[in-house]
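Structure, as structure tokens:
Take a look at subunit A:
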Amino acid sequence: MIEIKELQKKFGKFEVLKNINLSCKKGECIALIGPNGCGKTTLIKSVLGMVLPDSGTIHFNGNSVLGEYLYREKIGYMPQIGRYPDNMTIGQIIEMIKKIRNSSDDLDEDLLHAFELEKMFDKQMRTLSGGTTQKVSAVLAFLFNPDALILDEPTAGLDPLAAEVLKEKIIKEKEKGKLILITSHLLSELDDLITEIIFMQEGKVHFHQKVEELKTTTGEEKISKAIAKILKNKQNEPNH
Partner candidate 1 sequence: MKKISFIVFLLFFSIGKAATIQVGPNFPVKKIKQALALAKDGDTILVHSGIYKEGTILINKKIYFIGKNFPVLDGQNKKEVLSINANDVVVKGFKVINSGHAALNDPCGIRVYDKNNVTIQGNILDNNFFGIYLQNSNNCIVKNNIVRAYGKAEQLIGNGIHCWKSNNLQIIGNKITGHRDGIYFEFVTQSVIWRNISNNNVRYGLHFMFSNDDAYITNVFKNNGAGVAVMFTKNVKMFNNYFEENWGDSAYGLLLKEISDSYIFNNRFARNTSGIYMEGTSRIKVEKNSFESNGWGMKIQASCMENEIVNNNFLKNTFDISTNGSLVLNTFNENYWDKYEGYDLDKDGMGDVPYHPLSLFAVLTENTPSSMLLYRSFMITLLDKSEKVLPSITPDNFVDNKPLMKSLPL
Partner candidate 2 sequence: MNRIIKIILSDIIRNKIVLAYTLILSILSWSSFALEDNSAKGLLTILNVILFTVPLVSILFATIYLYNSAEFIELLLSQPIKRRKIWLSLFFGLSTAMVLAFFIGAGIPLLVNSPDSIGFMMLLNGCLISVIFVALAFLSSILTRDKAKGIGLAIMIWLYFALLFDGMVLFLLFQLAEYPIENMMVGITAFSPIDLARIQILLHLDVSAMMGYTGAIFKDFFGTSVGLLVSFVLLSLWAIIPFFISMRKFNKKDL
């Protein structure tokens, strides 16, 4: 569904993405993990067309995304830090996005109800806590029934209850055959969700593996431990 080939991006002299090759398929729930500043967000933004790559290609459903915009109808994006116009209310934001999309499809308002945001429709965005802002971002991401969901640190600011609600929603969408791409530091939270793992470091894809494969090759039950083991092995390799 998303094909990335030889993607490169520099910010000034700093190479953020070094020759990235990735292929993400429908029905998978992929965790994009890696240390801070490894290029996860830049990669996501490249897919969304917000960051323009220096070289390489990105295909969505077989079509290049470069200079295109309509493909974004099929993607729901939840940013790491959702930033919204200060003096608009929650209701206005949702209303505005609906107007912009002008979509005639059925809206998926599950999360809206689950987070009980309707009660806060009149609140201005600048008065909201980080968690509530995240909820708004989540609602917007799922609202139009997109084929792919890109979630940047979705549970970082949410309380455990809301995080659980979101997780259930993600599972539900995955089962509908959608592609879900999640970045996160908190690996433990993802254990019961994900089917694939992409590990990035210093602008490179370290590995891209199925979770099952990962667990069997490392012999670990927990994903976090499995990753830690791989990293250790890699670090030790030059010594051998």
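What we mean here is this: a contact is a pair of C-beta atoms (placed from the backbone, for glycine too) under 8 Å apart; a residue touches a chain by one contact, two chains touch by 3 or more; residues count from 1.
A word on the picks: all candidates are chains of the complex that A comes from, given by their letters.
Just so we're clear, the structure is a prediction, and the values are computed from it rather than from any experiment.
J.: Just give the number of the candidate touching subunit A here, out of 1 or 2, all from the same complex.
T.: 2
J.: Which of the residues in subunit A end up touching candidate 2 in this complex?
T.: Checking each residue of subunit A against candidate 2 gives 11, 45, 48-52, 69-73, 75, 77, 79, 83-88, 96-97, 99-102.
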